[in-house]
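This part shows chain A:
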Amino acid sequence: MAKFRTFLILMVLLSLSLSSACARSKDSQSDGRSGRLTVIATLFPLYDFARNIAGDRAVVKLLLPPGAEPHSFEPKPADIVMLNRADIFIYTNKFMEPWAEKLLKGRGGKELSVVDASHGVRFIEGSIDGAEGGNQQQHRKSVKKEDDAEHEVQSADPHIWLDFSNAQQIVDNIAKAFIAKDPANKDSYTRNAGAYKTRLEGLDSAYQKGLSNCRKKVFVSGGHYTFGYLADRYGLRYRAAYGFSPDAEPTARNLADISKMLRQEGLNHLFYEELLTPRIADTLAKETGATLLKLHGSHNISKEEFNANRTFVELMERNLDNLMTGLQCR
Partner candidate 1 sequence: MPISIVEARDLSVEFDRRQVLSGVNFSIRQGDYIGLVGPNGSGKSTLIKCMLGLIKSSQGNISLFDAAPPAMKYRERIGYLPQRMEFFNPRFPTTVTEVISQGMIANRRSGNKSDGEEIEKVIELFDLKGLRNRLIGELSGGQQQRVFIARALVNAPDFLILDEPTSALDPEVRESFFELLHELNEKKDVTIILVTHDIGGVGQYASKLMYLDKKVIFFGGFDEFCESENMAKFFGTASQHIICHKH
Partner candidate 2 sequence: MALLRSILSVISTDARGCLLDFIEFLDYGFIQRALIAGSLISVLCAVLGVILVLRRLSMIGDGLSHVTFGAVALAMALNFYPLAVSLPIVVVSSFAILKIMEKARVFGDAAIAVVSSIGIAVGILLASIAGGFNVDLFSYLFGNILSISTLEVAAAVVISLSVLAAIYFFFDEIFSITFDEDFARASGIPVNRINAVLMVLTAVTVVLTMKVVGIMLTSALLVLPAVTAFQNARGFRNAIIIASISSLLSLVAGVFISFALNLPAGATIVMVNVFLLCGSFLFRYFFNTHAAE
């Protein structure tokens, strides 16, 4: 009899704890009551652009939790709830967030203004996986998205924000959505957008100048293929150990080829990426004796960086320093 009683008590406790878990998850909804626009951005750069445009007239949230790897991100039910309460949703492009279309179809709730940040942006087409090796340069073709109406881009490099002219286009796209949803604050948004674009232009010219006089014209990453757009814009060659997305491990041949390349090009520096443990970069560095330098792709930032309020421009400025070191620029 005693055993049965214990069993009953355990079952009751179990069901109580389960129901309390349900109750708790309903709590996190006390936002958006201020009457301001609620904006959700998927990746950090979009988030940073949007919050600069918003100023204090709108609330901007980052969908990706700090520290999470974006290429394998899958939205949770709580995320969908958050989306239902938002006014504007900004995503990068369908290659970066393949789950976005499904997510948008699945939601109910009020009129959501969806911003495809890549509208009007010049894509670099093609696909790269880790095994591609040296063929990374050949597959690339630039396609402006609106020009070729029949030309459906099958696959492209999703990291469009790392070309600062694209970034300015993104800012425009975001600002347009803000103004459409909240015409009352049109002036504020326009002013902020303009100011931010100027900063981006400043960044661009800093890069132009900094990378104009370099001994080396190629940089190599032990992470995934992030900086295609950046390399393209400043006339540099770029090689990465992984493809567009850091899933499959690079093959032995790939590692051998990159090691050879580092030696042949006389490169003393190898770049590693943000958030992920740089195991492959370490291996390559050990093989070739290269020094490791960080190149932050700004897909997402770590918890510490988030708490320290890092901005996109800051991250890019630090990148420029490291690039100039690696490329031996004057």
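Quick note on selection: all candidates are chains of the complex that A comes from, given by their letters.
Keep this in mind: a residue touches a chain if its C-beta (ideal position, glycine included) is under 8 Å from a C-beta of that chain, and two chains touch if they have at least 3 such contacts; residues count from 1.
Predicted, not measured: the structure shown is a model, and the values here were computed from it.
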| item | value |
| --- | --- |
| Touching chain, any copy counted, for chain A within the complex - options 1 or 2 | 2 |
| Complex contact set, residues of chain A against candidate 2 | 64-69, 71-74, 76, 131, 133, 246-256, 259, 275-277, 279-280, 282-283, 286-287 |
